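Yeah, one chain of the complex is gone here, protein chain that is, but the others are all in their spots.
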């Protein structure tokens, strides 16, 4: 885990995580809001892999990302001790925003499918253009043909 | 807080909550996944107001609700110490599912707008019909004309 | 909930909260770390009752509280849908720190007992003296004879 996971040739970044008690609820499954945390870990490691860290970016530029829109389809539940893979793919790259497709998978099966739009914000909360270096690093991933798991099913 | 909040004549249930440190993140605002927790509190208190509690329902019938689909629009951030209102309205009542419209508001302003579809599941995770008493209790709220805050803006 | 709860004549502040799915884990009970969140809600409402809010205090003075030490005894578990009372009592008032005794109770029963030491910190993370007005507001509560529930049992 010391090295950020690689981005595959298909443009999909994969992060392996584990389900702990903290993630579950009294129904015996992962609490629905916590898949959004898993997805954010995946996006963070995707950016780290490209050389960008949230804290450094904010200190250097005053910029941060905020989730503007999120759509989540919950298909099957994850359970305690499951090993999951968070798949992250850049779907679109705008001037001041990103669109990301994500999937939380177990084995070859997609448990939860997420689509998010993220805005780049300045310290005072206004929309801001993505830093040029980040844009340059992301651009090669914004036109990948193949998507995250099971996206054709949407 | 000992009495569950009332459901207004417009069919909208309102729950007042407070933002604590636990809800915020290093960007100084409420972490995006935590609005889903706020929304779930609102749905729970709506049901409690109608006489239904999750734990009792599961013990008596083996049934529980699971979020199947969630769409969240994040418009403005909530901050530490904010007093928020969670608005909950039943949008549709199916045989084995519910559709719910929710809004997280501060003052008269909608910060986050959520639309969810919930499935009623048996103990083994299969779709199950809503208990008849719950259906009867919910039915009067499924055709309300007015919606939660700002829903006309969607 | 719009009015912060009162502080009783015995110097104990009581906040009523509800257990939601978000608080529980796959063992069917409240996840142990989440009682610390409940306790922090109680301390926050105690301070709010005295006229102090975290965000305003930090904006006005640059000061914030940090937990330095925490001891928690878990006696009985809380469960989904439980109504709990968070009891908070100021045990000691230092120049740059506070000691607080707390209990998470259900009915007349103490489920979890917590003792915490909090430090007042400046924006750069150094120990700082408590603001004079906060000290003056807290002083009457620092020598109360009776404690939070069941404290004699420790």
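In order of appearance the chains are A, B and C, and numbering begins at 1 in each one.
Keep in mind that, in the parts below, a contact is a pair of C-beta atoms (placed from the backbone, for glycine too) under 8 Å apart; a residue touches a chain by one contact, two chains touch by 3 or more.
For clarity, every value in this text was computed on a predicted model and none was experimentally measured.
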Given C:12, C:36, C:120 or C:148, the one touching the chain that is not displayed: C:36
Touch with the omitted chain, as defined above, among C:53, C:73 or C:99: C:73
Chain C residues touching the omitted chain (full complex): 26-27, 29, 32-34, 36-37, 40, 55, 64, 66-74, 77, 125
Those residues of chain A which, in the complete complex, touch the missing chain: 1-2, 16-18, 20-22, 37, 40-41, 44-45, 48, 53-56, 79-81, 83
Residues in chain B touching the chain absent from view: 21-22, 24-29, 31, 33, 79-80
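The rule we apply is simple: only the chains that are shown with their structure count from here on.
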Interchain centroid distance [CA atoms averaged], chain A/chain B, Å: 25
Multi-chain contact residues (two or more partners), chain A: 26-27, 29, 33
